[in-house]
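Here's a slice of the assembly, chains where they normally sit.
Chain nomenclature is as follows: A and B, assigned in order of appearance, with residue numbering initiated at 1 for each chain independently.
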Amino acid sequence: MKVDLTTNLGGLKLKNPVLTASGTFGFGEEYARFYDLSLLGGVTVKGITLQPRIGNPVPRIAETPSGMLNAVGLENPGLEAFLSTCLPRLERLNTAVIVNISGFSLEEYAQLAAALPEDSCIAAIEVNISCPNIKDGGMAFGTDPRSAGKVLAVTRKQTRLPLIAKLSPNVTDIGAIAKAVADNGADIISLINTLLGMRIDIKTGRPVLANTMGGLSGPAVLPVAVRMVYQVYKAVRLPIIGMGGISCWQDAVEFMLAGAAAVSVGTANFVNPLAPLEIIHGLEAYCREKGYHSVQELVGLAHCKEELTNDGKR
Amino acid sequence: MLSQEKIISHRLLGLQHGIHQLVLRGAIAATAQPGQFVHLKVGATTEPLLRRPISIARIDRARGEITLFYRVAGRGTALLAGAKEGETLSVLGPVGKGFALPGEGELLLVAGGIGIFPLFSLLEAVDRSRVKVKVLWGAESREFFEGAGLAVLRELDVAYEVATLDGSLGQKGLVTDLLASNLRREGGGQGMLPSVMPGFGRGDSVLRVAACGPRGMLKAVTELCLRQAVPVEVCLEERMACGVGACLGCVCTVTTAAGPARRRVCTDGPVFDGREVVWDEG
């Protein structure tokens, strides 16, 4: 039986539902040494900002039980260098490219969205709303439904590319944020970004990360991410890209059952560069075994009361 | 780049410092270069999560074997120490840009503590019929050297000097003291190429330094070298996640024409030109 892996996320068409997560896959080239990136559903590139950023001092990485903290601080070459240097190389990867953008004001988000060409390999824009709103006291845009909505609204005006709103998990009510971005022009929701965490070196008594706090990712966060995907699936009708700790196909199935129409692989790349490919194959085999013709049949099944039988029926 | 390597031998060199020698057979040996490293998966579960970077210390292309030396520093290396001969490890590598391999002149290898390990591979790779090589190595005590491959140095039959903090072996003091006196021995003012080993320093001979060790030591080595216009390469360490240049976790800062810039220790290094490295940053 052939399983149809194609995935259509409100205008973003992918050959399969497996993407790579922003910030964990550089601008694609690093992992091109391991396999042909055109096998992926798509790649999401490192978050770009209007101006180049040299990011935070080191240490930027700390390990945690089944997870890691990072405080890279959005190091990136800036919009201009991205367009002139990175984009032409991305064209050659022959895969759907999602560009992750980060602004420190509404205008920055708008400028970034406006500058990304609609006729290139760029298949969608992922709007990272976890950045601090420096004009408004530094709380992240993504922690308040109103400011999250505003970011999407201003970005929406600037582009016809599909817009993915990337949600921060560091909030009381993820459903409220999801509704706000859905009401303001998001086509797709991706989640979760990293959980805010911290470690202290007991030898020196100081935080391990130069930046004191950092973002937690990896398997440790998986149950929180699955829960939030489940909640957002209940809260809004937009397609969801699920991520957070996915390291094998079983994890990916779990996210799709919770409501994700596609998944992103992040930290797992660091441990097993072949993880995204293994996940594509595992998803296909799982569908075949359960008798599904399309991988999209999995989406949201955990919301039904009945159990799956061995042949995928209820 | 991703290789299942078989453990050919695995042994503890000395209890006190917990240094292990690990010989792996697989695809890595074919292309490994001195100064490169491997990124090792140390357990079967997600805990510990990340791979561990370990320098390639010896490369035996004929047998397809690489040798690593590592110190048990925390839970990852402690787990690695339990891996048994005959088992396989998932190894990512060889990673990084290694040392320049001089074809002539003089080469001074300067090591602090376990910083000796990547220098072993350079020492073996360099053509010693054409390049004169000497090793300067500093550490805490005599026990350290004995548990950290001093035997390898002896076996490689190279000129070396050691310094210990407690004076239990070689000169009492720091490896930078050894370096300073080696550089001083032959004078060598600004712009003039100094030559440090007896019989060296004739005409076209060029002295280079390759150093590895704690950051403070590398900084001091670089300053000593720069003062005498001696080219110096340093092998840096930084906490790594991906090990392939994708995560930007492991950067250092270098000076460029356009101002300070970040470089990835894993793929732009771990070996850098000492002159470029910005040693004092926040």
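Convention: contacts are C-beta pairs under 8 Å (C-beta built on N, C-alpha and C of every residue); 3 or more make two chains touch, one makes a residue touch a chain.
These numbers come from a predicted model, not from an experiment.
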{"item": "Chain composition of the complete assembly in this structure file", "value": "A x2, B x2"}
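Keep this in mind: only the chains that are shown with their structure count from here on.
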{"item": "Of subunit B, residues touching subunit A in the complex", "value": "1-2, 41, 45-51, 76, 90, 92, 238-253, 260-262, 267, 281-282"}
{"item": "Subunit B-touching residues of subunit A, taken from the complex the two chains share", "value": "23-26, 30-31, 33-34, 46, 54-55, 57-68, 70, 72, 75, 210, 218-219, 247, 267, 269-274"}
